[in-house]
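Attaching a single structure in structure tokens format; questions to follow.
Every protein chain but one is kept in place in this view of the complex.
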Amino acid sequence: MSDRERILSVIGGSTGVALPSPWPGPSLEGALENRFESELKTLGAELVTADRLKELAGASVFADSDVPEPLLRGLVRTEDVWSADLGITLADYGIADTGSLLLTAGPGRNRLASLAPPHHIAVLSRTRILDTAEAAIEVLPSRTAVIVSGPSRTADIEGVIVRGIHGPRRLWVLLTD
Amino acid sequence: MPRPPVEAFARKLAQSTTDSVRRATTGASNARVATLDRTFKDPGSARHHAAAIKDYVLDHLGELLQQLEANCTSHGIRVHWAVDSASANEIIVGICRSAAPDGAIVAKAKSMATEEIHLNHHLEAAGFTPVETDLGEFIVQIDHDTPSHIVAPIIHKNRFDIAKSFEREKLGPYTEVPEELAMQARGHLRESFKSATIGVSGVNFAVAETGRLVIVENEGNNRLSTTAPRIHIAVMGIEKVLPREADLPLFLRLIAGSATGQRATTYMHGVLAPRRSDEPDGPDEVHLVLLDNGRSAVLHGDYREILRCIRCGACQNTCPVYRQTSGHAYGHVYSGPIGAVLAPALEGITAMGHLAKSSSLCGACEEVCPVQIPIPRMLLQLRDEAFRAGVARDSAPWSVYAFGATHPSTWRAGLKMLPLAEATPVPHPLKSGWGEFRELPHRRGRHFRAWWADRP
Partner (left out) sequence: MLTCLCDAFFGEVGIAAVRMLEHVGCTVEFNNAQTCCGQPPYNAGDWDSARKIADHAKRVFAGSDAPIVCASASCTAMLREGYALLYPGEPHVQAYELSEFLLTKMNVTEWPLLDPAPKVAFHRSCHGRGIHLGDSAERLLQMAGVQLIEFGATDQCCGFGGAFSVTHPKVSGEIGMEKLNRIRESGATEIVSGDMGCLMHLGGLIEKQNLMLRTRHYAELLAEAIPAKEAKLATPAG
């Protein structure tokens, strides 16, 4: 008997316990963009506008190929995601409830671009800010995806929070129309 | 009678360890309460709902696992079934050998399931180099230690312990500053992510409806370990299935709130498939190892509800015994309240049944458990099972007590003799166990029965 057969035979069949419907999730009040921004701040991330990108002159940038070209004008681009100072990617959706970003894998999208460099800018259309994680799960495509809530952190040493332990230590969101 | 292991361990603990554990567990408990109250209008009903979903999963486990397998397979995730620890290690080493016959670096993300099967030991024996990449687990690895908590592996260590370890391993100039120590680890581990051929992780939730493997973390090492290397091996206890993607938000909120007092973990990685041909990066192969290792047998017994566990660690943080002794006192990968049930459930009553008695049965664990596991009831049932198996019986002669308690005149006479027992210096385990740190109780005031009898 294979391991699979042994395991399934011990588990046996069901006695008909019913499945409750999914948990409904909270309903948010107020403008989603305002809530998104304040939650981002709580996480230690912030909004940034396109003109601030000028300050990055000199930094090496790894950008996903679907990031709009005009944003990247004047930046020094590198193809080595491990040595880049900054990764710039699109985010598919924002989640206002927790200041989170949904990033999905796909053509032109490097999974490491939002992870390996010590700084990350996520470009998000303000029309794609959803209210809750429930709404985000509904629009999850059939691709590997990640929900990012703030910069990388650890509290393993005496509970002291340290940012950027492995992933980015700073996260900015650039909202577009 | 020999001391229970948890008590014996507590007597040898350094004050610095107790202080570290107490600080970490108290802080985590407070954060949990504050966050869950913010996140849910009624945290109790959220927990109740989660418990009901988990009970559905346990009841339909066979069909859900098969649904998971079918969906994973359709996306290119290769599913393997491991009835026990030996089988799981054989499968994982086999995958590693196919990928790198001459050995390779294995980037390891934190996974209690891999600790349970002692995977690192087997990888090393097979010529591979597992590198723990979670900061706490990395420190455990360089110290040849074991994790003492299922979420925060090194709550028993302080910055001075870690500073000495980093200096010994020559990771950088001596420092006791947490930020500096963390950056030394970051620099050291970055090479491992880049050069690892294989990455190993656990799975927090596997969605049967879609075949998506969901892993939550804060550091980013888990995403790195499962994205950069060519091969990703995910090891999962069979009970970690969820029915629908729509169930994820509830469980993600509960695990983040209960484990670390966060409203959301920094990263929720939802692996649906290996790198697709139109994607620029990602692993070429993703393997899912379904680990049974005694879980299926637990399904049909008194401890079934322990399989609802989502490994948040809230029970450990709130347990007064865990707080005074730390996880290592329990002598098992799973410690504290969860361990006191899971360890004997998986390893047997003879090996681990004694843990059920290292509890004051206060019930705080059940109160904080996000899936309402009735741990105190199960501890009592374990004590019954242990007693019948002759395991960890204490020396008190309960049958003599039962005789007295079923013969009222004997009982009343015995009570009259109590002052004599207190006064005479007769050594008795009950007396010495009590008297080491406390004075014996004294009768205060009147005898009830005499007062009752004398009432007009």
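In order of appearance the chains are A and B, and numbering begins at 1 in each one.
Definition applied: contacts are C-beta pairs under 8 Å (C-beta built on N, C-alpha and C of every residue); 3 or more make two chains touch, one makes a residue touch a chain.
Computed from a predicted model, the values in this text were never measured in an experiment.
Taking every chain of the complex into account, the chain not shown here touches B. By the touch definition given at the top, subunit B reaches the unshown chain through residues 4, 6-7, 10-11, 320-321, 323-325, 356-364, 366-367, 376-377, 380-388, 393-394, 396, 398-399, 401-402, 404-406, 408, 411, 415, 418, 429-430, 433-434, 436-453, 455-456.
Criterion: only the chains that are shown with their structure count from here on.
Contacts from subunit A toward subunit B in the complex involve residues 2-4, 6-8, 10-20, 22-23, 25-26, 82, 98, 100, 105-112, 115-116, 132-134, 137-138, 140, 142-160, 162, 164-168.
Subunit B contributes residues 20, 23-24, 27, 39, 41, 46, 49-50, 52-53, 55-56, 59-63, 65-66, 75, 81-83, 87, 133-136, 139, 152-154, 158-159, 162, 178-179, 181-183, 185-186, 189-190, 193-194, 210, 218-221, 223-224, 227-228, 238, 243-250, 252-253, 260, 262-273, 275-276, 278-282, 290, 292, 296-297, 299-300 to its touches with subunit A in the complex.
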